[in-house]
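With one protein chain removed, the remaining protein chains of the complex are shown where they sit.
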Amino acid sequence: MITVLYFAWLRERIGLGREQVETRATTVTELVDQLRKIDDYHAAAFSDLRAVRVAVDQNLVDFDATLVGAREVAFFPPMTGG
Amino acid sequence: MITVLYFAWLRERIGLGREQVETRATTVTELVDQLRKIDDYHAAAFSDLRAVRVAVDQNLVDFDATLVGAREVAFFPPMTGG
Amino acid sequence: MQLFLQEQAFDPWALAGQFSSALNGAGAMVTFSGIVRDDGGLTQLEIEHYPNMSRPAIMAIMQEAQARFHLLDAMVIHRYGILAAGEVIMMVATAALHRREAFEAAEYLMDYLKSRAPFWKKEYRAEGTFWVDAKDSDEAALKRW
Partner (left out) sequence: MQLFLQEQAFDPWALAGQFSSALNGAGAMVTFSGIVRDDGGLTQLEIEHYPNMSRPAIMAIMQEAQARFHLLDAMVIHRYGILAAGEVIMMVATAALHRREAFEAAEYLMDYLKSRAPFWKKEYRAEGTFWVDAKDSDEAALKRW
């Protein structure tokens, strides 16, 4: 069971900020493939991964990063802090 | 008649901060040659011109700058503001 | 080092004064404040953040800056929630022996906060709401470091 978080326009497009996901995905990419199948909103949010960043357990990672031992995965657009 | 000003260690070495000088010098270099002859203190202060900066009428200039029309010439070490 | 993440407005100059007063042996202090730019059409700015991540991410950036630029101290304040035009979004303060380190550390912190701290800005305008796009120039700025 992994907690999946969405921020900014990903949160708005998917319609929720957090969901619990039962998964056997071992990488972020595998998790994204699973999330895309939930509904059209998820599919739309993940239609262009160049516009999406991901953090596993609060650390920025690439999409090929492992999910072994991961508890929280967050998806969001490129950051605009400062 | 030109007002000559000295700042920082030039002022201390020469022993005064300001003097009126009657001069026919047409460049800063000629004025320096005249000032050197005033006494040993002036001569010592101007012994190494690489350590001296000059402003004519409040503008930084080179030693070959003209003195035509000049009213105030200031000599000082490299600046240490900020 | 101090980090404040908060929804409520703050007085940047009172905090800068406190930071300054606590310095010991510094020769140079730099502050940067980011302000909600009033371009005529903006009614408010919303800042969303990722609470579990924003604090550790910024602390890591601050520790990196402190080591790299030999900072004597550093402070970051960053707001989230709804802000009006003219309000201060965030402030960075750095202190070092010499000016070059204080300036570079502040720029480094800003470049990383812009593109690596989990904050997102949404503009409210008469025409609608718009998520602010990350700028290529902000991503490019990181290459300097």
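In order of appearance the chains are A, B and C, and numbering begins at 1 in each one.
Just so we're on the same page, a residue touches a chain if its C-beta (ideal position, glycine included) is under 8 Å from a C-beta of that chain, and two chains touch if they have at least 3 such contacts.
Computed from a predicted model, the values in this text were never measured in an experiment.
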List the neighbours, among the chains on screen, of the chain that has been left out. B, C
Among C:G27, C:P56 or C:G81, residue touching the chain not depicted: C:G27
Of C:M53, C:L71 or C:A102, the residue touching the omitted chain is C:A102
Residues in subunit B touching the chain absent from view: 5, 7-9, 11, 55, 58, 60, 72, 74, 76-82
Touching the unshown chain, subunit C contributes residues 11-14, 16-17, 20, 23-39, 86, 88, 97, 99-100, 102-103, 106-107, 110, 141
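Quick note on the criterion: only the chains that are shown with their structure count from here on.
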Quick one: report the Å distance separating subunit B from subunit C, using the average Cα coordinate of each chain. 48
For subunit A paired with subunit B, centre-to-centre distance based on mean C-alpha positions, whole Å: 71
Intercentroid distance (Cα basis), subunit C paired with subunit A, Å: 26
Give the residues of subunit C touching no fewer than two other chains, as numbers and ranges. none
Can you pull out the residues of subunit A that are in contact with at least two other chains? none
